[in-house]
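Not every chain of the complex is shown here; the ones you see sit where they belong.
Lettered A, B, C and D in written order, each chain numbered from 1.
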Amino acid sequence: MREDLRNTNQLRPITMIPNFVKHPEGSVLIQVGETKVICNASIEDRVPPFMRGQGKGWITAEYSMLPRATQERNIRESSKGKVSGRTMEIQRLIGRALRSVVDLNVIGERTVWVDCDVIQADGGTRTASITGAFVAVVLAFGKMLEQKKMNKMPVTDFLAATSVGVLADGTEILDLNYEEDSKAAVDMNIVMTGAEEFVEIQGTGEEATFSFTQLQMMLNLANEGLKQIIDIQKETLGDLAVRIGETIKDGDK
Amino acid sequence: MREDLRNTNQLRPITMIPNFVKHPEGSVLIQVGETKVICNASIEDRVPPFMRGQGKGWITAEYSMLPRATQERNIRESSKGKVSGRTMEIQRLIGRALRSVVDLNVIGERTVWVDCDVIQADGGTRTASITGAFVAVVLAFGKMLEQKKMNKMPVTDFLAATSVGVLADGTEILDLNYEEDSKAAVDMNIVMTGAEEFVEIQGTGEEATFSFTQLQMMLNLANEGLKQIIDIQKETLGDLAVRIGETIKDGDK
Amino acid sequence: MREDLRNTNQLRPITMIPNFVKHPEGSVLIQVGETKVICNASIEDRVPPFMRGQGKGWITAEYSMLPRATQERNIRESSKGKVSGRTMEIQRLIGRALRSVVDLNVIGERTVWVDCDVIQADGGTRTASITGAFVAVVLAFGKMLEQKKMNKMPVTDFLAATSVGVLADGTEILDLNYEEDSKAAVDMNIVMTGAEEFVEIQGTGEEATFSFTQLQMMLNLANEGLKQIIDIQKETLGDLAVRIGETIKDGDK
Amino acid sequence: MREDLRNTNQLRPITMIPNFVKHPEGSVLIQVGETKVICNASIEDRVPPFMRGQGKGWITAEYSMLPRATQERNIRESSKGKVSGRTMEIQRLIGRALRSVVDLNVIGERTVWVDCDVIQADGGTRTASITGAFVAVVLAFGKMLEQKKMNKMPVTDFLAATSVGVLADGTEILDLNYEEDSKAAVDMNIVMTGAEEFVEIQGTGEEATFSFTQLQMMLNLANEGLKQIIDIQKETLGDLAVRIGETIKDGDK
């Protein structure tokens, strides 16, 4: 059993508060254990220069932490005048993951800006960001459908993310908090769809290595966890979840 | 009467949720109407180079907005690689205001970092930041007292801020929301103490000017409003407000 | 009496040398005591993107100090790669003040760039900049009128600035030099028009506070000083001052 | 069969020219097909601030491309004034991978700087960089051993990287060139040790997803390829490869 009394295959409690901020087209506050991220999706009626004239849309993400989201205060990236490598890596990951389940042709020449701002961090901020960002994006598309600016839900499947890892003693665990993450020998982030297909696998031995068997164990843990997370997304999205289900069925035909 | 049905001398509803984020020494979520700001105060056990060896502390503030705190999404200052003039002006104002009611000798060689992060903006973000920052700083000092790291409350008086203005038709109003602020001929921010002394007055004719009589009218409105805001601060701070009261009495002797 | 033998309500000697630099449309070297600022106004035949197509002009200001304008040499902002918060605050103040007495519709789609470069600093550089910038801008408009590029003087009133303050012993004084400024408990900058209307009031307690009575005393001192400064502007501008007078009368009808 | 006539499980020709540049402690020019990377390892006799006083060393990597390594010329990151997200991601990956097979305690308080400069790009620059960087680092350690600055080889195992992918038609292939990479539905980079343990797995569906079965197929391809690459490393390193073998045996005891 773990420090916070969870089983190795147990997620932390997850809640999502939709429409948390009023101005964005889609907004959600996601809490995964003590990690809290505001995910806002904004729709802009144009695409970046490299996409113009193709009739397709684009999705891009930005990620940031409040300076005191962490135990020690961090210097703001705006004060440093540059964005760290870690931030860029996470931003690219979130954008790529979302694009894999959105039909960019349906969006038209629009950009979806996804802002993930961590207000409290306790491990798993990038996976919580992806899970929350998916919901924010669907909410934004919902508003577009309501306003007749789009004629079908552009989302082709559900999408969620979580982390798995291997502790120093060799135990595989699901959904690492900060304490566990900083001690883990192996750390892996998995992004998966509702159809249980992988979108992204990023596994790293932290001054350590891992075997194929350990990989399999971790993927199984992730799979079980992600199915539960997607259920929470469905509950949060209500009718919009149903519309995604219809899109998926259409796609299957 | 105003668009949102307030009287000219009426504040918007104000609420403060203390301990909103768990890591900072002091944290509050302040809401003034639809404006919401997370104010976090962090204590660092050293001072900036220009202050070293004087046995005194320092207070500095940073201010930022989430990209979608506003109606239109703004580009992050970290992406632009530089902080705007407006942001710097506000940061300097918050820091200066707080330092006017804190005895820096009592703090010892420590820095108080105050982070004001606007998550939703509807006018008055800088004054809400000052009002909330004061509470966050007192909470942080409260924790220091509890942990016996300080032996008396370094705060010498209460501190709050609000805005006043003159509409195009010449009416003076208190606590402008975004709509009013963008139409006002004159815009003034007032920072005041519990003793009704001014800490900062910043009045600007926006392609307009104002007379001494109008100035007096605005200062009266501000005075009435700020007394109400300080009452809400006292309520939020509970026992800590009492300790500030004691410090004030000591100072009077 | 003060260190430099002035009375509390006495300005430092002020001189203005028009046409100090030959290339700009308007140029003046203003000296206020030992403070010397080159104010240049340049007319550009287009407006910034956010103003295009409105048939209106724009006025913007930049402020800088030579590295050795001060007692200790300062690092150039170009070497640091960024402009300080103080500089930005001053630039915004100068631009805002000038726009309050210029009819931007008369200018047409042109930008007035005002450069205030301090070559020697002894307190009051921002107020000297505003006072000198006003003269430079009027000179530039004079040249435009002469060249028939404008058909009336766009300036709607005179504009000047000065500082007032409260010393540690409670004395209110006018036009602080560097020595006085660094010791003052309260420091206030006032921008006023020829009609004695306020354009900007910025009063700051430096780790101190001030009462309404002190505010009134300071505003009176400023008022008396600013009338004298505007007289010097009129003398410097000669015929152009007369033209502004005519515009004001027209405006009154 | 593929455009360049390779089988799906066939690597491109690989050559490594050791001591390509004369100043660095370790240097190699690695060619993988038409991709050419200069990998230089430099030993500095101190560690970054966050590592000081622990008696341990550090390894960090930088990655860059000549502007015309690619078909179209790219703007230099030094001209843009900032490093792209892609570059940072790759730098972090290379450093992390190398640290997983180096005993940082053996190095002592030294930093190994690894510079991977791509002079010609045709896909797989990041995996070629890792494979070449490993050789450069071993060469640098070899020089340290020769100069008696270290008393044992700090490398605990061999390390190499390659890419695998899934084409649009569902075929899994090994070692993608630029053409293949830009068309692939799934792209995966694998870093593995001589003991066939994973160090890093980064698999991405490019606007696509992949199943567990496809993942297994790709990992098998990578495994076969990486064993061949490590054989080429051993040949290049000669005696130094033997010394690594000895370290591995020691570690096994």
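To be clear about the criterion, a residue touches a chain if its C-beta (ideal position, glycine included) is under 8 Å from a C-beta of that chain, and two chains touch if they have at least 3 such contacts.
This one's a predicted model, so the numbers in the text were calculated from it and none came from an experiment.
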Copy number across the full structure, from 4 displayed chains: 6
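Operating definition for what follows: only the chains that are shown with their structure count from here on.
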Pieces of the assembly without chain B, by contact: A, D | C
With chain centres defined as mean CA positions, report which chain is farthest from chain B. D
Per the C-alpha means, the centres of chain A and chain D lie apart by a whole-Å value of 29
Distance between chain B and chain D based on Cα centroids, please, to the nearest Å. 52
Could you list the positions in chain B whose residues touch two or more of the other chains? 81-83
Select the category (line, ring, star, complete, other) that matches the graph of chains linked by touching. line
Going by the touch definition at the top, which pairs of chains touch each other? A-B, A-D, B-C
Using the touch definition from the top, list the residues of chain A that touch chain B in their complex. 21-24, 27, 34, 38, 40, 42, 44, 62, 64, 66-71, 73, 76-83, 113, 115, 117, 119-120
Which residues of chain B touch chain C in their complex? 82-86, 88-89, 91-92, 96, 99-100, 104, 188, 193, 195, 197-212, 215, 219
